[in-house]
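For this view, one protein chain was removed and the others were kept in their places.
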Amino acid sequence: MDARENADAAADKKKGTEAVLDLQDVSVLYSGKPAVRNVSCAIWRNRITSIIGPSGCGKSTLLRSLNRMNDFVDGVSIEGKILFAGQNLYGGDVDPVEVRRRIGMVFQKPNPFPKSIYANISWGPSINGYDGSMDELVERSLQQAALWEEVKDRLHDSALNLSGGQQQRLCIARALAMEPQVLLMDEPCSALDPISTAHIEDLLFELQSRYTIVIVTHNMQQAARVSDYTAFMETGSLVEFGETDQIFTRPEKKRTEEYVTGRFG
Amino acid sequence: MSSSSGQSSVSFSIRKGGLRWGETAIKTWLRICTLVSLFTTVAIVVLLLAESLGFFREVSPLEFFFGTRWVPLLNPSSFGVLPLVWGTTLITVGAAVIAIPLGLASAIYLSEYASDRVRAWVKPVLELLAGIPTVVYGYFALTFVTPVLRTLIPDIQVFNALSGAIVVGIMILPTIATLSDNALRAVPVSLRQAAYAVGATSYEVTTRIVVPAGLSGVMASFLLAISRAIGETMAVTLASGQTPNLEFTMLESIQTMTAYIVQISLGDAPSGGVAYQTLFAVATMLFFITLLINIISQWILGRFREVYD
Partner (left out) sequence: MAFSSEQEQRNLVARHRRSRLFARLCAVVTWSSVFLLAVLLVRVSLDGLSWLDWQFLDSFPSRIPERAGIKAALVGTLWMIVLVALIAIPVGVSAALYLEEFAKRGRLSRLIEVNIANLAGVPSIVYGILGLAIFVRFFALERSLISGALTMSLLILPVIIIASREAIRMVPMSIRYAALSLGATRWQTTWSHVLPSAFPGIMTGVILALSRAIGETAPLILIGAMSFVAFLPQGPMDSFTALPIQIYDWASRPQAEFQELAAAGIIVLLIVLLLMNATAIYIRNKTEKRQK
């Protein structure tokens, strides 16, 4: 269903000039205490945006508020607006399930379902009424996640037999199978070894032109390598947001400079 | 399943596409199932209180709670519940005297001394034994414990409190052993190591450190077992007889609250009369006594959790 939409987007000449998500003065509160404070920025179509900052700065909390995964945490409330294609994600008439169908997520630790590789990919589309060829979709998703060659002969093996890095790519493939408008990644490499991390980073380059990705990372080199835009957060506030080159070479704020040059954090 | 017709097309919407009927129906079903447990409690309380009220219209509470003669079926009748309460007390105290030391010692052995292999073997066996139907224990009392007692104490009656207390004690022993073992195992190893490090022997570590630290869980297991003993029916009915008795003796036939309920329901009392209503009055006492003990035990456990989580 979203295939056409994506193809349209790919053909779009004004790639990257359009904000898919528009955060306006967003605060996230845990039982009244702010974890994220007054963040405003835009997430651009078909670009990779990374969010960096010291641990506990609220970057994961902010990310989870972008597809309403925070709904499942007790006592969380949101202030401000997050516009998704012009519609407020937290509007009263919004169905969070519809939001998550269109904004996918990859988690910190690989979390494949305890089912076959095939079933991991096919489950999301099938419950959402996908009526095309499932085999093709599974193959396409696994290819996009650079996992196809490694698993094509054992699609019906349990996903739990894969290595950690393979599992994480499977989770990416699973998210891609939904053809999401935006893909959120919450420190996707933090539980992986360096080689698997390199695999995932290569994969991000591959996906760059076709998907809108927001990635949270504590690894500055990773942010510098893979992203087009970088947001630097500290103690719940967005300190600086800009093109990655600019953030890492000519930061405007002193705190940003101190952080990216490794003087703290 | 729920409606899965996502709004496709290029200009998508994340608005609610109408109610998800399947999801709503299922949620309603789940909620109803959850409420069954509340309804059960309400039904029990309402039923017991309503019927007891009917009973107390006929019999004064003063007579019921403080009377010393329980003769509900004969004329002249007398409705003093104390003999039944006393019967239950004899059985429960007797069972506790047997099961608490043995159960606690077993728990200490399992958690402090037994090798992992022994524990992995003994604990499931104890759990299995905790699941043996109580009528089996009743049979055991009647055909094994009582004959043995009669050779030891010749003037003991065929139905006697001692035999009932012994088998109820055996019956609740696995409960105490397994639950107390859990409680003792929850005591952090670092506490034990700290005690060993200052030169304590294993006896001292166990009795002065581990058992006090796990005491709330251990106490809760005692209370749970005692509550089971109070509510126990078949074993005491078979072993200890149907004679309301207010004597301080373990050697004679007695009647517990539960045994009385069985006696009435086996059809000795005409339905609807006062004698029939005694069923509910006695059951109400039984219900609230066990409820009180269970609440205390949960309260103790709740405090226990605060310490270690």
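Observations on the model:
In order of appearance the chains are A and B, and numbering begins at 1 in each one.
The definition used in the following text is that a contact is a pair of C-beta atoms (placed from the backbone, for glycine too) under 8 Å apart; a residue touches a chain by one contact, two chains touch by 3 or more.
Worth saying up front: this structure is predicted, and the values here are computed from it rather than measured.
Across the whole complex, the hidden chain's contacts among the shown chains comprise A, B.
Within the set B:Cys33, B:Leu62, B:Leu152 or B:Ala197, the residue that contacts the chain not displayed is B:Cys33.
Of the candidate positions B:Ala43, B:Val97 or B:Ala194, contact with the hidden chain is made by B:Ala43. Considering the whole complex, the residue from B:Gly138, B:Gly164 or B:Pro244 that touches the absent chain is B:Gly138. Panel shows chain A; residues 67, 69, 72, 74, 97-102, 104-105, 107, 109, 111-114, 123-124, 127-128, 158, 160, 171, 174-175, 178 of it touch the chain omitted from the view. One chain is missing from the display, and on chain B it is touched by residues 1-2, 6, 20, 22-23, 26-27, 29-31, 33-34, 36-38, 40-41, 43-44, 47-48, 51, 101-103, 105-106, 108-110, 112-114, 122, 125-126, 128-129, 131-140, 142-144, 170, 173-174, 177, 201-204, 206-207, 224, 227, 230-234, 238, 258, 261-262, 265-266, 279-280, 283, 286-287, 290-291, 293-295, 298.
One rule holds for everything that comes next: only the chains that are shown with their structure count from here on.
The mean-CA centres of chain A and chain B are about 53 angstrom from one another, to the nearest whole unit. Listing the residues of chain B that touch chain A in their complex gives 1, 4-8, 10-17.
Of all the residues in chain A, the ones that touch chain B in their complex are 1-2, 4-5, 8, 84-85, 87, 89, 91, 93-95, 98-99, 101-102, 127-129.
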